[in-house]
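== chain A ==
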Amino acid sequence: MSKAKVATIWLDGCSGCHMSFLDLDERLIELSEKMELVYSPLVDFKEFPQDVDVTLVEGSVSNEGDLHKILQVRERTRILVSLGDCAVTGNVPGMRNAIGVEPLFTRAYSQNVTVHPQRPRGAVPALLETVKPVHQVVPVDVIVAGCPPSASTIYYVVSELLAGRMPELETHTRFGA
Partner candidate 1 sequence: MRDLLPKTAPPTADKRWRIVDTAMKRNGYAPDGLIETLHAIQETFGYLDEPSMRYVASSLRVPLSKVYGVATFYHHFQLKPQGEHSCVVCLGTACYIKGSSNLLEAVRTRFGIRSGETTPNNKLSLLTARCVGSCSLAPVSVLDGQTLPHLSPEELVEAICALDDTEEAAQ
Partner candidate 2 sequence: MPETLTNTEVVTLTINGQEVSARTDETIMEVAEEQGIRIPALCHISGLSDVGACRLCVVEIQGSPRLQPACVTRVSEGMTVTTHNDRLKAHRRTIVEMLFAERNHVCSVCVSNGHCDLQNLAVECGMQEVTLPYLAPSLQVDASHKRFVMDPNRCVMCTRCVRVCDEIEGAHTWDIMGRGVDSRVITDLGKPWGESDTCTSCGKCVQVCPTGALFEKGVSVAEMTKRRQFLPYLKTMREVQK
């Protein structure tokens, strides 16, 4: 039996969800018998592959780069998992939504800078007008709330999916905690 292709991506988030994923510790070895990690910030692949079975998405959609990535990932993934509050609600990155991009830039790059205040241009992807949770941009199949979701929650989700079942999380996860 061939192994399931699993990927993880990191959009606008703190990488805490990936840390929690690493907290699976020895259970990672158990999972790796059933899955192959084909793309992730934890491994060194440049191109997001075709026909991925499960992708865990950390982070919210904040800039043009995130938007580009998530559209591509959705296209190439069978089951898309929103992992953690940033992906699910916008969370901390989303706090800028109440401020607006322009005032945010002014605050960050002009008012709070004493030496050579300047705006970043070109080199980094432009910010979108508002930060969005993943499911408000593309359809999402599994929602896993938590900041971050615990290692055992992630273990449950991944092993259920690998077993061909949809995890039932309704009353198991919560925002924040």
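With respect to how the candidates were assembled, all candidates are chains of the complex that A comes from, given by their letters.
Basically, contacts are C-beta pairs under 8 Å (C-beta built on N, C-alpha and C of every residue); 3 or more make two chains touch, one makes a residue touch a chain; residues count from 1.
Quick caveat: nothing in here was measured; it's all calculated off a predicted structure.
Candidates 1 or 2 all belong to this complex, yet only 2 touches chain A.
The touching residues of chain A, when paired with candidate 2 in their complex, are 82, 85, 88-92, 94-95, 97-100, 130, 133, 135-136, 140, 143, 145, 147, 169-171, 173-177.
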